[in-house]
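One structure, pasted below without further comment.
Certain chains of the assembly are absent from this excerpt, and the rest are unmoved.
For reference, chains read A and B in written order, and residue numbers begin at 1 within each chain.
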Amino acid sequence: MITLSSDFGSPYPAAMRGVLLDSCTDRLVDISHTFDRGNVDSAAFWLREILPYFPPAIHLVVIDPGVGTDRSVLAVRVGEHAFVGPDNGVLYPVITAFDQPWEAFELTTYEAESSTFHGREVFAPLAAAIANQGVDRLETIHSLEPASTIKELTFPEPTITASSIRATILAIDDFGNAITNIDGNVIADQFGQSVSIAGSQVAIEQSYSFVEPGEPIVTIGSHGNVELAVNDGRGDRYFSLSTYDEIEIQV
Amino acid sequence: MITLSSDFGSPYPAAMRGVLLDSCTDRLVDISHTFDRGNVDSAAFWLREILPYFPPAIHLVVIDPGVGTDRSVLAVRVGEHAFVGPDNGVLYPVITAFDQPWEAFELTTYEAESSTFHGREVFAPLAAAIANQGVDRLETIHSLEPASTIKELTFPEPTITASSIRATILAIDDFGNAITNIDGNVIADQFGQSVSIAGSQVAIEQSYSFVEPGEPIVTIGSHGNVELAVNDGRGDRYFSLSTYDEIEIQV
């Protein structure tokens, strides 16, 4: 099984599907091809949240704003999973989320007809090679050598005091929910209470429909982090938030 | 075979794919993940139009604005098909469209780590369990008990007189075609004629390109209902229509 993640929109992912299917018979499963363009941090967040739900698979990840530069091409083994992608940090959070040892390999040489589409030219062929050789035999793949280091990407931590939390928005989902870096446990015993954000009182509740349509809510999203949302509306617009904005919550 | 329908956009459906693939080997087929957010009626219309084209399958449907509340979790058997979704009416039109007896079951207990993503925590695991047990053995699945009633959802009927039709827009498709609740047979013998809508004459024709680009048209859509459309344009904008708007057509 090979999962596919990119910020390509459409139709470029289909070229990667063609390359994969031309050389292996694995099942292909799309994660998303509408990750924020070139936003390595946001994609890294989503991959950490989603890929661990999969059974052992090869995860092809092409969020690669540095395509055509000298950033490395990685293959990383974690248990029975393999991750293929650029060495820009996008793989780091999901790799380390497995709580298992991992081994990183680097593609030391490759040929690419196009300098602007390594997804098709480099990453997909590498994923197909891994599918054919087996995740346990990464070492046997041509030009794949142990990597001495890989780029680490960590998410900012919130600043929590007795009266306030200073948080960062890690991602906005398609519902417009603004996902903070605050662990949900911080508010898990406060359902029914409220906080103050930018001078307004906002209810803390267990799920969106606990407040009226159009009303804001602080809740715990499915990723376990605190979310700023609006029932039947968009939290990002209500609170005027974008990815990586900071926000102050008075508790 | 398991079909997937939601209003999640991206990338949340991938978490459901992971959960499914982690516990069953069925083929996964996407219906749509861009159904109007929280619009149970519109999704119910589309599912009724599309799912009957499929061979026997398990249909996982997560349009669930009441997630985290006490709405029931349903599994419904119709012939060799099974439908899994919330008890908010979204399944009712497609279930009853098969013209076969159906049996509804309710998940009486379940655990969900997240109160905001039952698609991943509750519905997908239930669909996988049905895939593994077999649609004919729904009764053997843990905590699945016969449901006494399920929520019924019916579409409004148009008011038809000798000189006018008062209709409701059931859905807008991605082309901008405004789909009414008028049975296409009402106009099937009037191709080449016209009707009056909001004071303008609009041609009744068999397909979009029977009128010039940019021109409005009344036609019969692929669902068999009367559509208000524009050739190479958007009927919803031309006629200023949204889902559930009412419209008067002078015949």
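Basically, contacts are C-beta pairs under 8 Å (C-beta built on N, C-alpha and C of every residue); 3 or more make two chains touch, one makes a residue touch a chain.
Predicted model only: the values in this text are computed from it and were never measured.
Of the identical chains making up the complex in this file, 2 are positioned in the shown model, whereas the full set numbers 3.
The criterion applied here is as follows: only the chains that are shown with their structure count from here on.
Distance from the chain A centre to the chain B centre is 30 Å, each centre being the mean of its Cα atoms. If you check the complex, the residues on chain A that touch chain B are 1, 3, 5, 29-35, 46, 49-55, 173-175, 206-210, 219-222, 224, 227, 232. Only residues 8-12, 14-15, 17-19, 21-22, 28, 37-38, 65-69, 114-117, 120-121 of chain B touch chain A when the two sit together in their complex.
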